[in-house]
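Removed from the display is one protein chain of the complex; every other protein chain stays in position.
Then we have chain A:
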Amino acid sequence: MGITIRQADIYDIQAIQNANLHNLPENYLTKYYMYHALSWPQGSFVATTFDEIEEWDDEISLDTVTVKDPKGDTAYIKKGEKIVGYVLAKMEDDPEAEDKTPHGHITSLSVMRTYRRLGLAGKLMRHSLYALCESFGGQYVSLHVRKSNRAALHLYRDTLKFEVTTIEKSYYQDGEDAYAMQKKLILDELKPHLFENAEVVDDFSQDLLDDL
């Protein structure tokens, strides 16, 4: 199926953990994903695909439908639905944190290599930023990115307009430095449909079954 982007919930976390283990060197236990899902349920999003949809196509006769068990693949959360990307986000909840203004933090973001160039990472991030601002009053959001990860840097700096605040020496386990980045959150500027660059905006007044 094409791609669906939606809020993540507890049913997704095993497959999110799977995507994380496949894509990134920083990994977490299931319980940490649960902690995200149960502390900031609005903050995290997934990109999923469906590989079977029957009811949308009347031309396929029932006789040709073969019944199969769900694929025993860790990317699948249920029959036919597979997680191909995720953003895992939280609010700063460290009581020792210096800055007491409410702000969010991106714990992890990744998209399976085979699903890149569809703009999924950017879309996932925008939904997350919007939710952190709307539901939790986040005034800005922060994240870390590996100094060598040019694709990620491009996404955050150029596409999403984050700014580098500092360089944290040897932030990662393997000794690599991180850019610490931040973006100020202003709800009205974050509305996801603004980034559609559409010529017409739905004002909910028209009949969609007629010519606009």
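The rule we apply is simple: a residue touches a chain if its C-beta (ideal position, glycine included) is under 8 Å from a C-beta of that chain, and two chains touch if they have at least 3 such contacts; residues count from 1.
By our rule, contacts and distances are computed from a predicted model.
Engineer: Refer to UniProt and select, among "Cdc45", "Ribosomal RNA-processing protein 42", "Elongation factor 1 alpha-like protein" or "N-terminal acetyltransferase A, auxiliary subunit", the name of the complex member that is left out.
Structural biologist: Of "Cdc45", "Ribosomal RNA-processing protein 42", "Elongation factor 1 alpha-like protein" or "N-terminal acetyltransferase A, auxiliary subunit", the absent chain's UniProt record names it "N-terminal acetyltransferase A, auxiliary subunit".
Engineer: Could you tell which one of A:Lys90, A:His105, A:Lys123 or A:Lys183 touches the chain left off the display?
Structural biologist: If we include the chain that is not displayed, A:Lys123 is the one touching it.
Engineer: Residue by residue, what part of chain A touches the chain that was omitted?
Structural biologist: Answer for chain A: residues 1-7, 9-11, 14, 17-18, 21-25, 27-31, 34, 37-39, 41-42, 49-53, 56-60, 62-63, 65, 67, 69-74, 76-79, 112-119, 123, 127, 131, 134-137, 148-149, 173, 191-193, 195-202, 204, 206, 208-212 touch the chain left out.
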